[in-house]
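One structure coming up, written as structure tokens, with questions to follow.
Missing here is one protein chain; the remaining ones are kept as they sit in the complex.
Up next is subunit A:
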Amino acid sequence: MKRFAITAALATVLGASAVLPAQAQESLTLKKIKDTGAITLGHRESSIPFSYYDDKQQVIGYSHELMLKVVDDIKANLKLAKLDIKLMPVTSANRITLIQNGTVDIECGSTTNNLERQKQVGFTTTIFVIGTKLMAKKDAGIKDFADLAGKNVVTTAGTTSERLIRKMNEDKQMKMNVISAKDHGEAFLTLETGRAVAFMMDDALLYGEIAKAKKPGDWLVTGTAQSKEAYGCMLKKDDPEFKKLVDASLTKAMTSGDAEKIYAKWFMNPIPPKGLNLNMVLSDEMKAAYKAPNDKAFE
């Protein structure tokens, strides 16, 4: 990206403004960032370890760190001396609207790239691949989805897991009671207080919840993955120029090995708030995503 930025700078200096700046001006998002000297980043509050608050109420996480890298590249590309970063917490329920109405310029958290959402927003290169699984108490005897028949199960409202489990409940007549909690933290609270026997969610987030549990040793992640999902950053649809810039930045991070270092920091090392290690080894899907970055949805 640095080379790209230098080329861009040179091109402008040499007066070859016919190509690059003209294109850059087509992007409303980039124009807005340039005019206001500020960019608004959407982040999550409790998506551990992707995007969440540490105990000092600072936003941290794997996705957030990648997003900050992208911001650096945007700043360099637009040749801005100073770029104010505004942080805006988003939820599963409002993130799409906030991207659409331009409140948030880019959101990197734990948002699944799927075809339905692609009708409303744009997605960048995939930053993470997860499987939807279950978390349960070690001694509860829950091994897989079949063990949930007739029981209370919690998931987070507005997620793919919610859709999958409701559909499974209908299709297989499992008579589960599905509780939809407002966010991952509340879903885990529902599990922890015994209102539900299992919590269905993206595996990485489940490990994240274990990391902040009172007794991390009591919980396990289990079950056959019901779906694979690609996380991407969201940005406005129909802004190819902005997407190109962000994608190039993410691709560079992935192929250069930076992304894998960030991965190791958040998934293979102790992380805040409890200093717990998630011990999630880099999956084959993730290796493939780093090797050949792409923005394809799994469904």
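Assume a contact is a pair of C-beta atoms (placed from the backbone, for glycine too) under 8 Å apart; a residue touches a chain by one contact, two chains touch by 3 or more; residues count from 1.
We take it that contacts and distances are computed from a predicted model.
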{"item": "Name of the absent chain as recorded in UniProt (options \"PqqD family protein\", \"CheW protein\", \"ATP synthase epsilon chain\" or \"Amino acid ABC transporter permease\")", "value": "\"Amino acid ABC transporter permease\""}
{"item": "Option from A:177, A:224 or A:255 whose C-beta touches the chain left out", "value": "A:177"}
{"item": "Of A:44, A:64 or A:117, the residue in touch with the unshown chain", "value": "A:117"}
{"item": "Contact partner of the left-out chain, one of A:195, A:244, A:261 or A:287", "value": "A:195"}
{"item": "Residue, one of A:38, A:157 or A:220, that touches the chain absent here", "value": "A:157"}
{"item": "Where the missing chain touches subunit A, by residue", "value": "92-93, 96-97, 100-102, 116-117, 119-121, 152, 157-159, 162-163, 166-167, 169-171, 177-182, 189, 193-196, 236-238"}
